[in-house]
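Only a single protein chain was left out; the remaining protein chains are all shown in position.
Chain lettering (A and B) follows the sequence in which the chains are written, and residue indices restart at 1 in each chain.
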Amino acid sequence: MCLGIPGRIVAITHADRLMAMAEVSGVRREVNVAPVAGNDLEALVGQWALIHVGFAMALIDEEEAAKTLQALQDLGEAQETLEQMASSAEALA
Amino acid sequence: MALRDTHVTMAHGGGGRAMRDLIDEVFTSVFQPPGSEDQARLTGTALQEPGARLAFTTDSFVVTPLEFPGGDIGKLAVCGTVNDLAVGGARPLWLSAAFIIEEGCEIALLRRIVATMAAEADKAGVRIVTGDTKVVERGKADGVFITTAGVGVIPPGRDIGAARIRPGDVVIVNGVLGDHGAAILAARGDLALSTDLASDCAGLGHLMQAALAAAPGISAARDCTRGGLASALNEMAAEAGLAVEIQETALPLRPEVVGVCEILGLDPLYLANEGRLVLFCPEAEATAALAALRSLPEGRDSTVIGRASQGQAGRVTLRTAFGGARIVDMLVGEQLPRIC
């Protein structure tokens, strides 16, 4: 049961009820930020969170995201090298 | 002004003076149907051309909310029937409009709906020539339901339909998909989503005429209403006995529509449109068809999204961004928001 999507917290709407406005691809929806609220609610504004059934369930770790993407890119480059090696091997054969 | 009430009562459906006042002031003064008989008597030179055929269609309209960003139920009722005529190759000419009104409906709202209908009819070059009203008790309808019927003329020699689609025909849509469905979902308010989306509702009569003039080889067209592009393509592929493949990367979608779909777990291919058509045309005429479509505002974002081919009859396939493929089937029931 897992439909969750990244959204950006754009404003705190009801601090007492831990409610904030999140934006997903231009669509806004009020969400509860209890799972990700630290001491300073305002600090959430501008952060990306994983939204599930109206709750910000986790903050998205941008550094980890970048690491995953880097790994994908490295793999892509390695793949390219392999393919070049294969095609030059073919050419030599 | 004889009509003093602010809301419709059962008296407005009773056949007496109140009903007469409502009809005169709200409907006929705006639509100005020809003559005062209960029937429209139509003449037109288009009808007299040898080989010309009449096209006749009807559709009922219910929507919640009655007014939404980008239109209202009146605009839907005119554009929907105009489009049903247009995609069959007909030039839309005359409409009827029948209203089932719920007791308690605000008369100012009715006036706004009727004004939109008149304006849309004018834009589409059609006349609303006859109509009817009924009033039902509160709770027996949802504000107002509208049924329109439309008559148009298909010029001699024109014959388009799904059976004429040939392998190799390209598939064209006239703009971004799903705006209407997503805008209505957001406008209903029960999902608490807010967007700047507006319905794509538009009359497509002129657009279709322009496309047919530039690309007479157009084989078939459909408007992508309920069930979205996916349903229209499935119906057409089945009737043509051909397979259709569309490219995921070519599908025009607004980010907000993608957002609504991601949040609610919906597929934009099945979202309703009210101003979108899908047409098939031979590749040789695709450039001309696109140029003609793009020359009008309602076709500005027209684009090629796929192609018909021999293959399993009725099968619609989506080629994903990295070369995967999936079947785009008919929808079973309605599409429900989901969380898993």
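The rule we apply is simple: a residue touches a chain if its C-beta (ideal position, glycine included) is under 8 Å from a C-beta of that chain, and two chains touch if they have at least 3 such contacts.
Everything that follows uses one rule, which is that contacts and distances are computed from a predicted model.
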item	value
Name under which UniProt lists the unshown chain, selected from "Hydrogenase maturation factor", "SUF system NifU family Fe-S cluster assembly protein", "ABC transporter ATP-binding protein" or "Amidohydrolase"	"Hydrogenase maturation factor"
Hidden partner interface residues of subunit B, rising order	190-193, 255, 258-259, 262-265, 312, 315, 320-327, 329, 332-333, 336-340
Residues from subunit A at the interface with the omitted partner, ascending	1-6, 8, 17, 24-25, 29-30, 32, 34-37, 48, 50, 52-55, 57-58, 60-62, 64-65, 67-69, 71-73, 75-76, 78-79, 82
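As a working rule, only the chains that are shown with their structure count from here on.
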item	value
Centroid distance [mean C-alpha coordinates] between subunit B and subunit A, Å	38
Residue ranges of subunit A in contact with subunit B within the complex	1-3, 5, 24-30, 51-54
Subunit B - residues contacting subunit A, complex	186, 191-196, 254-256, 258-260, 262-263, 265, 338-340
